[in-house]
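A single protein chain has been removed from this complex, and every other one stays in its place.
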Amino acid sequence: MMDLFNILVTESFWAASLRIASPLIFGVLGALICERAGVLNLGIEGIFVVGAMCGWMAVWLGAGLWGGVLVAALAGGLFGLLHAFLTVPLGLSQHVSGLGITLFATSVSYFTYRTALPNVSSPPRIEPFQPMDVPILSDLPFLGPVLFQQTALTWLALLMVALVWYVMDRTALGVALKAVGDNPDSVDAQGLSVYALRIWAIVAGSAMMALGGAFLTMSAFDAFFFGMVNGRGWVCIALVIFASWRPGKALLGALLFGAFDALQVRLQTEMGALVPGQVFLMAPYILSIVALVIAARSADYPRALLTPWFKGQR
Amino acid sequence: AEKLKVAAIYTLPVEQQWISRIHKALNTAAERGDIEYSFSESVANTDYERVMREYAEQGMQLIVGEVFALERAARKVAKDYPETAFLMGSSFGPVAPNFSVFDNWIHEPSYLTGMVAGAATESNLIGMVGGYAIPEVNRLMHAFMDGARAVNPEVKFLVNFIDSWYDPPKAKESAFAMMDAGADVMYAERFGVSDAAVERGIKAIGNVIDTSGDYPGTIMASAIWHMEATVDKAVSQVAAGTFEAADYGQYSFMAYGGGSLVMDESLVDAETVAAVKAKETEILDGLFRVNVNDQRPVSDN
Amino acid sequence: MIRIEPRENPSRAFALGIPVLSALIALALAAIPLLAAGANPIAAYGQMLKGVFGSVFAISEMLTRATPLIFTGLAAALAFRAKLWNIGAEGQLYLGAMAAVAVGSGLLDISGVLLVPLVIVMGAAAGAAGMVAPTYLKVRFGADEVVTTLLLNFIILIFLQMMLEGPLQDPMSLGWPQSAPILDQGVLPPLMDRMRVHSGLIIGLVLAAAAQFMLVRSVWGFKLRAVGENAPAARHAGINVNRSLFGVAAISGALAGLAGVSEVAGLKGYLTTDLSPGFGYTGIVVAMLAGLSPAGVVIAALFIASVFVGADSMSRAMGVSSFLADLVVSMSLLCVLIGGFLAKFRIERTGRRGAKA
């Protein structure tokens, strides 16, 4: 118990939590945007891969770090557009389309990577985002190391939380997005296009998801590996429900998951001899389910989630 | 002479450290003009048997791969294609007439890198991040730990497995956690660990591949696996028509050039360098045998 | 502006022709990655056909690949019919496999007549438990089953690793995380000499037929459909919605568990952590392609298996990256989805302003 306490008060633990949470923040915000508009995007896992691969490849080809971020977002948006096309005007099953996009995006990324680099035995590396050492702030006790030694992409993630919150809560666009996910007819009757709103929401959300992937290859690491997304996208799908589709809670959920994960590593190292290591690996997932069970009753779903809408039909 | 047709079947992408060594040896042979090389990577175990049969049907003369998860099935296939030579990473023995086995027996250089690490640690705490706790990994970790304890009886270890072959960000986080707990030398079994070491400015020990070029000033020593000895031996035997079922494991030993130690002598103190070299000679001369222990290693506390 | 109108009387040939056509279009699209990798597409298609139908071996391999997909496809199809979104077939598959090796690999040394059914029943029961638990969380707490079943996949996989390093580990495995093999008398017998296709396929086909019959003809199927299509109305009409949900959850989980049994007792013999290359997830795709019809699941599973086995074999013959196989499968899936849509609806272009007279 003393150990646990010691871990929880260290700065490096919280810095690690935020670092681990960063890609999840992008992912859960992306999922949030799509689902607020009424469309489940199970393509997220594949879109993470695309973001990781394209962002990294762009930097490797000389596009520069921010160029890579942009390329990742565009690539994610492109796959989002495909999902949007299948699920919005065509109204196909969102589950299947999403899983199809995941398979498609993953295999396109892998195939492209291998075709471009047929004979590497160790993946080429790029110069990734470095922790930003903000002169005075970084030296603040506690907060300094936790917040001010993160990379620019972590800051972008936090900025995105604020931005998504602002758009959802304070702008006409946000209101329309929420409305289209609750009752598309309400939007249609006010002369707005249900299709356009949903399509753009999915594109934007997918671009956001791709940034989560890009974080992995451009900030958390400096090269692309097969399989490195490792289920992070799926975790976001769980977190968005935990977050009741609210950006602030999404941040909280991602941080909690990050903290569980950071804790898990530390506990496994310390107590690995007493308990099988897997117990700790499971912990973040089990705790997510527990959190969901606690939060479930209060979660109010976007009512139109999973339901396609066609103009002029009832 | 006619080029030998060789196929390899990997269950993971060729970037995976272990596989990359086989891939490299085969590519070298292909470049030399000895063989015509094709491969399938990321083959699911479910599909592995089919791929073996397909290659055998295509008339491949030598098939290389790893059959740890399908030892029996693979031997069945070999029996069905007696004309084809099989050289497979395996925990079990060879089967006559055509099924040979190998494994990455680089516990010897691992022991030596352990000596380097044991001498280098000031906190007497060494961190080790692994993928899965499989014998191939456990064995090297134990050899490393034995080496470190041999030079530093005080040393303790933190051990962590991330249950993934490919999650460098996760491996990196594990490494950070160990450094937070006081580890000042890292055993880098996975990609990601050395990166964490670089960021915190501490030293690391490499495994299987030589990454010192990627992390100059960080990697003190690495235990390197060379598949060339194994592959070349098998290729020449198939070409000569003398291929037999045999355990090629020994070709990964240092004595055959299958395992070696690389050391960045600028990072290691002279006394240790000397001790390590002496031990290396002992091993090469057959005077010292490194213990083999396949159990899952755990942290000391 | 476009409008989407249901087709009034799609002809049978049309309804069958469109999916076939879309599969062909998907294959045509596969030329893009082939050309990018510098391979000749025409030769590739030949190799692909050969890889699936070129020999008895090829066909038997395709059937082997299709077998688990029939089980997981049925698992998804039945649950989805009740609008119970079971995304956890992957985890349930492993639960079934774990139970199968737990009882089948030496715990009980009994004759095959008893052992085979026991392995099957235990595997099914374990899979069922894996779906009943999240269903309970849904019914009792309102916890969304998409999320819980998805997360359970991770948990079960980690649990599996733990079991294979612990109680289920084969003492003879030299430390490898794998189970002891199923006893010889517990193995599902192969269907053909020297081929891998095994009697799990027969079980799958029988269950598909049974599921189809039950869904269409039985009171159970009636209730299931009613609950899925409109749960409030079903409840109002006196149908015990929760009981129906638990029932279908158990059956769905059991089917996924049987996929694990079939793989481990029919094919591999023992259990490792990579028994399934995502059969659980592919099962969802199979089920949806089949329009959630059990009979259709069989066809869709054969289709997906053919495309994969064909493309995989082709990638080897053409010397292009083996990731091509998944790429071709995913493209076929997307094209067939769109094709299925076009078979049911037509898209009309309408004038941007005003109406046509």
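Labels A, B and C are assigned to the chains in the order they are written; within every chain, residues are numbered from 1.
Note that contacts are C-beta pairs under 8 Å (C-beta built on N, C-alpha and C of every residue); 3 or more make two chains touch, one makes a residue touch a chain.
By our rule, contacts and distances are computed from a predicted model.
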Chain excluded from display, named as in UniProt, from "Pyruvate ferredoxin oxidoreductase", "Dihydroorotate dehydrogenase B (NAD(+)), electron transfer subunit", "Sugar ABC transporter ATP-binding protein" or "K+/H+ antiporter subunit F": "Sugar ABC transporter ATP-binding protein"
Where the missing chain makes contact, among the chains that are shown: A, C
Contacting the left-out chain in the complete assembly, out of A:Val120, A:Val175 or A:Leu252: A:Val175
Listed residues C:Met172, C:Ala237 or C:Ile347, member touching the removed chain: C:Ala237
Contacts of chain C with the absent chain, listed as residue ranges: 1, 3, 5-6, 8, 217-220, 222-223, 225-226, 229-230, 232-240, 350, 353-357
Sites on chain A contacted by the missing partner chain, in the whole complex: 166, 170-173, 175-176, 178-183, 185-192, 300, 302-303, 311-312
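As a working rule, only the chains that are shown with their structure count from here on.
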Arrangement of touching chains [line / ring / star / complete / other]: complete
Chain pair with the higher count of C-beta pairs in contact (A-C, A-B): A-C
Chain centre separation (chain A, chain C; CA means) in Å: 27
Per-residue overlap in chain C, given as positions that touch at least 2 other chains: 158, 161, 165, 321, 323
Overlap residues in chain B, where contacts from two or more other chains coincide: 41-42, 133, 163
Contacting residues of chain B [partner chain A, same complex]: 12-15, 20, 23-24, 27, 41-42, 127, 133, 158-170, 172-174, 176-178, 180-181, 191-192, 195, 209, 211, 214, 298-301
Touch list for chain B against partner chain C, complex: 11, 38, 40-47, 49-51, 53-55, 57-58, 68-70, 72-73, 80, 91-92, 132-135, 138, 163, 294-296
Chain C - residues contacting chain B, complex: 51, 57, 61, 64-65, 158, 161, 165, 173-178, 181, 194, 196, 263, 267-269, 272, 274-277, 309, 312-313, 315-317, 319, 321-323
